[in-house]
Structure formats: structure tokens, C-alpha cells
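One chain of protein is taken out of this complex; the other chains stay put.
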Amino acid sequence: MQKKVEVGILGATGMVGQHFVKFLQGHPWFEITWLGASDRSAGKPYAEATSWRLDGVMPENVARLVVQDSKTVNGAPRLLFSAMDASVATEIERAFAQAGHVVVSNSRNHRMEPDVPLLVPEINPDHLNLIPIQQRKRGWKGQIATNPNCSTVVLTMALAPLQKFGIEKVIVTTMQAISGAGYPGVASMDINANVIPFIGGEEEKMEQETQKILGTLKGDQIAPLEATVSAHCNRVPVVDGHTITVSVGLREKPSEADILEALDKFRPIPQQRGLPSAPRKPVVYMEENNRPQPRRDVERERGMAVFVGRLRRCPVLDFKFVALGHNTVRGAAGAAVLNAELMYSEGLLD
Amino acid sequence: MQKKVEVGILGATGMVGQHFVKFLQGHPWFEITWLGASDRSAGKPYAEATSWRLDGVMPENVARLVVQDSKTVNGAPRLLFSAMDASVATEIERAFAQAGHVVVSNSRNHRMEPDVPLLVPEINPDHLNLIPIQQRKRGWKGQIATNPNCSTVVLTMALAPLQKFGIEKVIVTTMQAISGAGYPGVASMDINANVIPFIGGEEEKMEQETQKILGTLKGDQIAPLEATVSAHCNRVPVVDGHTITVSVGLREKPSEADILEALDKFRPIPQQRGLPSAPRKPVVYMEENNRPQPRRDVERERGMAVFVGRLRRCPVLDFKFVALGHNTVRGAAGAAVLNAELMYSEGLLD
Amino acid sequence: MQKKVEVGILGATGMVGQHFVKFLQGHPWFEITWLGASDRSAGKPYAEATSWRLDGVMPENVARLVVQDSKTVNGAPRLLFSAMDASVATEIERAFAQAGHVVVSNSRNHRMEPDVPLLVPEINPDHLNLIPIQQRKRGWKGQIATNPNCSTVVLTMALAPLQKFGIEKVIVTTMQAISGAGYPGVASMDINANVIPFIGGEEEKMEQETQKILGTLKGDQIAPLEATVSAHCNRVPVVDGHTITVSVGLREKPSEADILEALDKFRPIPQQRGLPSAPRKPVVYMEENNRPQPRRDVERERGMAVFVGRLRRCPVLDFKFVALGHNTVRGAAGAAVLNAELMYSEGLLD
Partner (left out) sequence: MQKKVEVGILGATGMVGQHFVKFLQGHPWFEITWLGASDRSAGKPYAEATSWRLDGVMPENVARLVVQDSKTVNGAPRLLFSAMDASVATEIERAFAQAGHVVVSNSRNHRMEPDVPLLVPEINPDHLNLIPIQQRKRGWKGQIATNPNCSTVVLTMALAPLQKFGIEKVIVTTMQAISGAGYPGVASMDINANVIPFIGGEEEKMEQETQKILGTLKGDQIAPLEATVSAHCNRVPVVDGHTITVSVGLREKPSEADILEALDKFRPIPQQRGLPSAPRKPVVYMEENNRPQPRRDVERERGMAVFVGRLRRCPVLDFKFVALGHNTVRGAAGAAVLNAELMYSEGLLD
């Protein structure tokens, strides 16, 4: 067996950092050997520096690692997953890229920069061609790649197989899980037996990120998808899993059968290459009329597939359906790890 | 003080019947003197025939009334509220109308019949003109009037003030409370910490009823609103209150200020006449960016107003917003009582 | 109509302060004319200084009051309700009592001091005799009276009618609502579809406060009840209402009928005097085998009664039962207001 690639986690003690630790357990290619966090945590074993908030208990091999100061670039492995808070991610991620590191980030900070791939391996693997452009432009040997917001990835994965029919208009309503807000996140007094019809910045992210992800690399930049996207974002009392309802207008006017076939045949590069974290099918269509459901379906396929159901005609646009994805896995840690797997398979980590 | 109008409730022992009993407590015009239910309950005091499922305890004055067999027309007061299950409502409501009763029904059975008003007093009080047509056509002295489905009323109340701008397209996603499914209704194993993206028949009702309610009486029938409506209906773990997100396309292209003004100035007949169950303002706009919320707002205005918030431009249609209404009050018992109040104020109960 | 007594609220902008504002709406004796909070809020209208977290909207008459600095004693009315956080209550409450004010406090800080009444008007109105002792001992003209912790009051109200049977042992398990933790309080990630079997300091409070409340004034101090009390405190995903299960050992070995009669006949001073916030019956026994329930029963009697059910033999101690009370009403704001009503009726506010 080959030696594993050593990886580090920036922002390892927070909720997203914990999700990285959990998701990377038993990974066949990557092994966590370095954890970075704020200077408050630096110098302590991870077990001591971290209030573990996830189900079950902290993995023992990681518990013993001594946390490093994220502001110190020395000593970190080449590949770093960033789970940093948006308030500090910009500078620190840049510093590591500057120092030659491959920063695969879940933070929103660099997502919309023109030379940074906003990567979903099933959708736009060719956007990795921005990396040499980024390196040339920024004059660094490292690189930064990002994954989308946790709601956006559910939407774009469900839309990707429909791209060939010409997506023109999208109206989406989200019903988002509380785990999407981190910890302590949403107060129970706000969400118990309630709906909160607002999530700060979320609608803008969904509208803009979707256009970039589904956009086309032209020359040295991404031409965004020329479609209008309108999002209504809501918080509901669900633990994990963002459920979305989608109405979509399509230029080519496919039949319902055409769409089902497109979903069924969707087998992009991560599946072709058998990347370790790629689900067998990236988009799983469920026939039951009341599925997918977050509590019942979110853990299937290790949380890496997007589940679609209830495809039917929309009287206003062309079709409507419901989709579900795991916000902390496919929408965060798992997304970044799959990005790194794609980058590794492309030789970008050599 | 004038003598109150005696009223009866068909289907009094079920959940909707209980909501009628509760809502009519202390009503200034109407007094419950008759309760009808299946022959299984007939002959028993209401307290004995009924498993009270609502908050608090059964009102004492009603608890003592002896339940009658809904199949026997004799002895009931002229005005009857129908809370009957759809499986039996068609025949029984007809029998009472045939016998000269005024049946103000919450059941879905007669809603879409061309000579039956699907009445929302704030929106289409003139649809009561269908009553003489109904009486002539059916050859009966009684009458049947209906109120909409619990989700439809939230949508149509929020849209009514916008009608003058020419409603062309509506896409709505609902997040509906469990009380909308009656008792036992939704299994806790299905909805605890979950979303169910399907409610049987609900989307069709919202799409069709909206067109009838916002339609125009022409000659002796209703010309439905010429707008397309598309609904995505979901169940969420909320006790009372249906929250909906709405995107709407408007012919006249009003400004945001125009719409806010239209909502603010909306003061239709129930408010002009001060009908007892009419809320002071039928549509209340909330400025806070995270409101309305079902648990916090649903009981305001005795559950009879519809709350709207987050009005903003929609990149696909023209505007989008969120709305909330109390499904068992404004969407059921309270709606029917307000209908009866309108009918009374029009002299239809004389 | 007589002029109302002017009252102020210390800590008016927090959750407990908001509960005072809400509970005092329409009070027949008391009128809020003064609001105190931290210097951060001082000088602003209450509407501006406060994020209103309760259901519905802030009462308009209070919204306009300008908030004062709680550290400045000048200008406040004689009667003050304290909703202060425990971190600051000790000093500020003392300062106001020193300056001659009547401080009716919901804070825990002074509860266990030997010369401060821990008052439940239905149980120990004679503990008000500590007030002159307190005034003499502390050399102040003002006074401090306190109400119990929100779980303790449910337990002691249910136990009070049984005191004549000689309470010897009590084992209680609580299932406490999230509103008991204030705002933001419990993170939804901690409590959604979960139980937290720990609430810091709560078990000690229940064990000690119960002994003081049910204790006897002897000379110038309270001899605590000579009974052992053992508490297991848990948080459950309920919005309002603490439910407790109780096993109790009684010296006199009453029959079940004796106990039911004691509960039924319990009609102490607040009910005899008809204090405005006193429930008609302080302890309401429910016959149904699955009641009381927090969501269905907590709002009855304006939240001021304690509901008991399922009285039956305990194989280990003598009897067992379940009880429920409204933690933010009977366990906080309502408790303090009832205390003030008792004090007013005793002439202590003259």
C-alpha cells in the first residue's frame, strides 16, 4: 500500500473543522497530520482545544495531534483543507497559497474571485484550468480552490444534468437544516417548532454562485451561465440536510422522460475515475411521491449524493422538482475533500 | 342586547369541528345550539362523544350539548357550519341545503362547483351573487358557500391587494403546519426533525382555487383569473401556521413602494363593515427581515390576519415575499365564520 | 377608578424583562412607568433598545418609554421588579433597597439569604415577616423579596397541599422547556430532537429552595423543611412549561383520596383575597391519564396555576404524580407580580 498524502486542516477546532476530521477518517489517500487553529488553541492537543459537537466521539488518532497556530505557515503539509471562519480566511488562505500550499477551501471568501475555481467535480472539473492562471496572476506557486455554499451545491448538482436542455430561469425555495449555521448557530428559541424565512447573505450566494459554477471557461475566465436565478431561503427545524423546491425554465423543452434519462445517465468524471469520495451516482432520483426527506435520506451514500424527487410539469416555468443534499458533507467537508481528490487525480498536487 | 343567531356544526366531534367550537366561543352574533356528528356519537353529550385535542379544555356550555345524527335534517338551526370529512360532506351538505339550511362549509367537496361561492370576504364578496343562481339552478331554498383550502387562503389574501397590478404568474412554495392534517394526521415518525415534500391534492387545490377566488363574476359564473399558478407543497414540523414563499409576475410593473402602499391601504368590506371576526388589517406587513414566523406570529389578530414580509425584487418574475396565515383559523373555522358574518351582513340569513 | 401604582423593571431589555412587560399589560393595580437596563441601552426608547423575542409584538405604551441606567437610583418608582442577570443583580438590587425601594426580584442572588423571603404567596405568605427583620438588620428602609427558580415553584406548589401529611422524601425529575434558559439560551444543535440531561446549578437550587420555601418561620429566621429532596434536571425540546415527575414519601400515610381532597381544597391567601394574578385554583388536578402536557396546558389560567395529574401509589416512596407549570410566567414574571400583589395587599408598599 502506498503512503498516504499528508493533509492539514485550517480552522480545525470549529464545527466545519470537526466535520473535516470526521469525514477524513479512514480516507484511502489522505491522512490528517496537521491541525491549525487560532493562537488560543495552539499548543494544546486537539482533544483539549476542541469542544466536540458532532455525534459520537472524537477520533482517537486526531485527538492526540497538537494544534498549531494557523497564522504560522511553517511546518504545515502541502495540502490544506480550510474550514476557517470568513472573518479571517482571506488573509490566512492567501498566506498559505503564497507559501506554496494547495488550499482547498470551504470558506466563502475567495469563491467569487475570477481566478479561483468554484469547483464541483461532477459539474465543472475544467474550471481547474483557472489554477495556472491564478498562479501566474498572483505570482505564487500555491493555489486556492473553493467549493460552493451548502445550498448552492444541492441546486447545482440537481441542475447539472439539465444543462444540455438550456437552463434559462430558476426559482428555488430552500428549507435548510440548523447544522448549516454552525455552533451555537441558531438559538432553539428561534427555531423550535418554527420557520425562519431569512438567512443572511444566502440568497445572494445561491444566485451568484450558481451562475459561476454552471458557467463556461472562456479564455482565462468564467463566463457565467446566462440564466436568472431567484432564491427564497428558509431555516427549518431539521438537523442535517437542505431540502429545496425548484422550478426551472428550459430552452430546449425536453419531455419528462428526457429529464429522467438525463438524471439517470449523469455520470461525470468523479464517477468515471472512481474518486474515493464520489458517490456511485451523483444524482439519485427517488420514485416515491414523498421523497427525498432529510431525516430519512440525508445519510445515504455517505452524504455525498444529491437526491431528487417529484419531477413534474410546472405551470409557470417548465418543470419542478424537489432536491436534497447533506449540507455539512456534500455542502462542506465532503465537497472540499472531493475537490482535493479531483485535483490529486489531475496531478495538481504533485 | 339582541338575541343571538343559533348555529349548528356538522361534523362537530372532529378536529375541524373542535376548532369551530373554540373559535365561536363568545361570538357576538352566533351561538352554538346544535351539534351533528356520525350516528356513533349521536345521543351522547359532546363531552363524552369527543376526544378534545385542542389546547386547554372543552368549553363548558358546549360540553353539555347532546350530539345529533348529521344524517337527520330535522331540528337543526338554519345556519350550519360544516366541518365534515370529505368522504361524507357531499351528500349531507346537499341534504341540508335542500331542506332550506344555510351551509357554510369548510369541506372541499363543493368548492369548485360553478354555482358555489368559494368565498374570501376580503377578496370576492360579490361571489355571493352566485347564491341566487345556485338556488334557482338546484331548486332549493337553502344555500352552500365554501371557504378555501388552508394554504390557498394565505396565498390569495397576500395576492389580493396586488390584483390591480395584473397578476400573471405565481410560483409558491408552502411550509405547512402539522395541524393542517387533522388528527391523528401526520405520524411523528414522519415529521419529527424532518420535511415531507408532498401533501396529497394540495398543489392542485392551490392552483385551481386561487384562480377561482381571484376570478371575476361574469353573468352567472366565475371567469377564473387568467394567471398561471405553480405550487410546491411541503409539511414541516410546525404546530400551527402555514408559511409560504411567493414569486409573482405583475403586468403593470409597479415599484416596491407601490406594492407596500397597496398592502397598507387594503381595507375591503369586512374591515369597512367591522365584521366581528375581521382582523383590523387583513394583510399585515412586517418590516423585520426575518418575519413573519409561524410560532411567533400566528396567534396575532386572533389568527385572522395574513402576515407578509421580505418584499423584494425577484430576478425571474417581478417580486418575491413570504406570507403566513393560521391554517386552522383563517384557513378553516375562522374563514367559515367570517363568511357567515358577511352573509349575515348581506341579509342572506334572513 | 383608583390611580395605579407606578412600577419599574430592572433589566427590562432582557428576556425576563420582556416577560415582565408582557405580563403586566392591562394589570389592574400596576403600571409600568420606568425601565432600567445597562448603560448601553440607557437613553434609548425601549423599542430601540430591545430585540423583542416574545410572541407577537412589543406593547406600544412601553415601546415609547426611554430606558434608564439601572445603576442610577434616582427617578425610579418605589416598586421595582428585578429581571437582572445574576452577574449584576446583587449590587444593584441592594443599592435600590438601600435607597428605599421595594425590590421584588426574580434573580437568584438573594434567594437563600436568611433575611430575604423566598416567597410563594400560596405557600408561605408569612415569610414576609422577614421584611422588618431584613430592614432592621440591613439598616435600610427598602426591602428585597424573591421568587423561586422556575422548576422549584412547580415542585413546591404541587407539594404545598401535601405538607399536612408530613413530607419526608422527594425525588423529582424535570423535563424543562428551552425558554427557561433565556436568549439565545440553548443552541438548537444541542436540543433539536434531543434531551440534555444536565442544567447547571438547577438541581442544587431545587433541593435547597424547596426546603426554604416549605420551611417555617421561627423567631427571626426560617427553619428549613426537614425533608430530603433529590432532583434530576433535564432539558427537552419544549418551548414553554416545565414538566416534572415526583415521588414523595409522607409521614402520615394518607390515602389517595386524602391527597386528591387536599389538592382540591387547597385555597390559600392569594385565592381568598382574589389577588389579580392569582389563578382561580392554584393547583389544578387533571383526571385524564396523559395530562398535564406542556404544549396543551401551559397557557391555561394565564400560566399561573400548576397542573397535576396521574396521582398513584409509588412502590418505593408513598405516592407519585406528574406536575406542570409555566416557567416564564409562574416561574418568573408572574411569580414576582403575584409577590408584589401580596405585598401590596399586606400594606408593605404603603
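By written order: A, B and C. Residues from 1 in each chain.
In this text, a residue touches a chain if its C-beta (ideal position, glycine included) is under 8 Å from a C-beta of that chain, and two chains touch if they have at least 3 such contacts.
If you're wondering where the values come from, they're calculated on a predicted model, not measured in any experiment.
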Margin query: One chain is left out of this view; which of C:Ser38, C:Gln98, C:Asn129 or C:Thr245 touches it in the full complex?
Written below: C:Thr245
Item checked: Sole residue of C:Val322, C:Ala336 or C:Leu349 that reaches the chain not shown, by the stated touch rule -> C:Val322
Next item on the list: Have a look at C:Val88, C:Ile133, C:Ala193 or C:Ala262 and name the one touching the chain we're not showing.
Entry: C:Ala193
Checklist line | Touch with the omitted chain, as defined above, among B:His27, B:Arg53 or B:Arg138 | finding: B:Arg53
Next item on the list: Specify the residue from the set B:Thr156, B:Ser179 or B:Ser345 that touches the hidden chain.
Entry: B:Ser179
Check: In the whole complex, what residues of subunit C lie against the chain that is missing from view?
Finding: 169-171, 173, 175, 192-198, 207, 228-230, 232, 234, 236-239, 243, 245, 247, 249, 289-296, 309-310, 314-317, 320, 322
Notebook entry, point to check: If the missing chain were put back, which residues of subunit A would it touch?
Noted result: 54-57, 192-193, 239, 295-297, 299-300
Next item on the list: Spell out the interface residues on subunit B facing the chain that's missing from view.
Entry: 53, 178-179, 183-193, 237, 239
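As a convention for this text, only the chains that are shown with their structure count from here on.
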Item checked: Rounded Å distance between subunit B and subunit C, as computed from the means of their C-alpha atoms -> 40
Check: How many angstrom between the C-alpha centroids of subunit B and subunit A?
Finding: 42
Note to self: Using mean CA coordinates as chain centres, what's the gap between subunit A and subunit C in Å?
What the structure shows: 48
Next item on the list: Spell out, as numbers or ranges, the residues of subunit C touching 2 or more other chains.
Entry: 192-193, 239
